[in-house]
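Presented below is the structure to which this report refers.
Not every chain of the complex is shown here; the ones you see sit where they belong.
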């Protein structure tokens, strides 16, 4: 705990002295970005280079201050979440989720991130974008299901995050809206028992990257999440899925300070 | 803004002193290259090496001057557009679109680019070529559709560019011309509502690379573009598509000076 | 033998002097983690970098002491097994199997491993996770088969370990439970003759990575194991398999001290 405070203090000090020092910024309306339709969500995953591990601790701390600086600076325009993938995903070490009104704002954050002293140690290995939209099929669902869908997820920490990109087959897109609604109703029915322990968010990617959807989950109970996935594999709609994961990204939800603490070691 | 002018001035100064100093060139007939049939379009995407980020700012500026020099020098023969992919595409950092009467001219530009002081930091990761042609199917479309297709796209900045390579199945190529025309008419009908906000250009690639078509889009409204993509996935012709994207390249349209400014930082 | 003792002594000495010196830890209930349901198993495979082979022997020994230290330290929370893949698998050099009550504990071990002096030479190339569960289909099997399944594997060293990730087709998941039970009964029947010489353990991966199951085997007789695989390929259930291996990981079971001895050379 003392070590933690020490690192954070050092990072702040470095940040205050460094070139990326963050002035007081008005924060973007994060709540709105995370809940409304018409928002762009970007998932950007990175690996740390080999050099990072060989840096002196003090250098690492100074460079992490530039990470903090860039994030603080862009919080004016975009909402930024950070996840630790290292150890749990073989694809990447760090994941940023960025919500913005315009992808240009997201690009500016990522450009600044990559040209920061910290960012020079990052290699981007995955960038996926999606758009939040009003539910497509819910209006056609029975009233009881509509009510059930409003069940809030349980309060409390949800330390695990999972990102699963999805691509449907050409056959799916050729189905009538009515047929798709019926299939999605069956799909939705099996997810109801998991609403309390697994939080979900859907992004529509068609034309923004090489998948159709990005599904994002948070949970405190991976066994429940596994149960949800099994249930979804067993409904008919799953037969219209051409890509599910590949890569599936699994990591832990972290505050920026927690990530800095881990990377400082 | 002052920083920007400062960088551009430095780049120009460096360029004037450097080996690649660009004399006054007569520019190629860019309008013609971008509108006529029988023109070769090349999409060449590059990643910057790790060393770039570690260069002194003054060295970076000197090297960017060689980029400017090479581009200026070849504008006599080829039309060059440049896009910033970094942050939005995980495939590459920079994209050049080159239009030429002969692919040899394009190769000469790219050879000079890669052997310039700036180019030594680039690794080519994708090169796709296509030929512009008169529309294949439009002559068989109804008159109203022919008229609708002439709708110009709205004036104003279109900051986003998307490149989607496409490969059709063997079944597609075996269809009768009449059948293909009918399918393309359905395909075209759903694109009409998007003509105003999404600008399109088609390149025929068969035999020039490993795809059949390169589709290029510019838009100021990515949500509209997403809508266009959804509409295209839902027509029957989409069932004859074997590759759509993979990679889809998403970036922002930039002037050469804007790219230089970003890369100088 | 003398060389072996010498290396282990040196490693211990280095460990006692080094920063990762392991105090006396209470060990996690390893037996429980390896036998109960509801446990998370992680398979993390790594390659050693080129630099490792060029280090001075004394440096190598000092760094291996940090490996020993990290493993000892985390044995409080997780059960750790280690395998030597080098020479037998082209994918990786080292494999860790970690059992934990929570994947967060596994992540913490792997984070500490990768930031140790030894871990800086490792690149993670595969991380797969699975959950142990009560048998799905056994309750529906005939009593004789249930009894047969209790046959313990022969005592004695089982030097070879094989890890095979498996993904079933969408068709599999759409089958009725009864149909699947019948197919799994046929599958199980052909495995009975191999229970004595091949030890098996099953992990359920849905939602935790990009496969459905991880199957783990230990054997002293690879010819028998090959026979088991042939038998499994010949039952109907195999027709519902979309991925089998890719990668299959083959290695030898090693104690931590044995691995240290090999890597010290």
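We just call them A, B and C in the order they show up, numbering each chain from 1.
Following the convention adopted for this analysis, a residue touches a chain if its C-beta (ideal position, glycine included) is under 8 Å from a C-beta of that chain, and two chains touch if they have at least 3 such contacts.
Please read all numbers here as calculations on a predicted model, not as lab measurements.
The full homomeric assembly consists of 5 copies of the same chain, 3 of which are present in the displayed coordinates.
Rule of thumb we're sticking to: only the chains that are shown with their structure count from here on.
Among the remaining chains, the Cα-based centre furthest from that of subunit C is the centre of B. Subunit A and subunit C have CA centres that are 29 Å apart. Distance between subunit B and subunit C, defined via averaged C-alpha coordinates, is recorded as 48 Å. In subunit B, there is no position where the chain touches two or more neighbouring chains simultaneously. Residue ranges on subunit A touching subunit B, taken from their complex, read 38, 40, 44, 49, 103-104, 106-111, 114-115, 119-120, 123-127, 129, 131, 170-171, 173-174, 204, 206-210.
By the touch criterion given at the top, residues 50, 53-54, 84, 86-90, 159-160, 162, 164, 222-223, 225-226, 228-230, 233-234, 236, 238-239, 241, 245-248, 250, 252, 262, 265 of subunit B touch subunit A in their complex.
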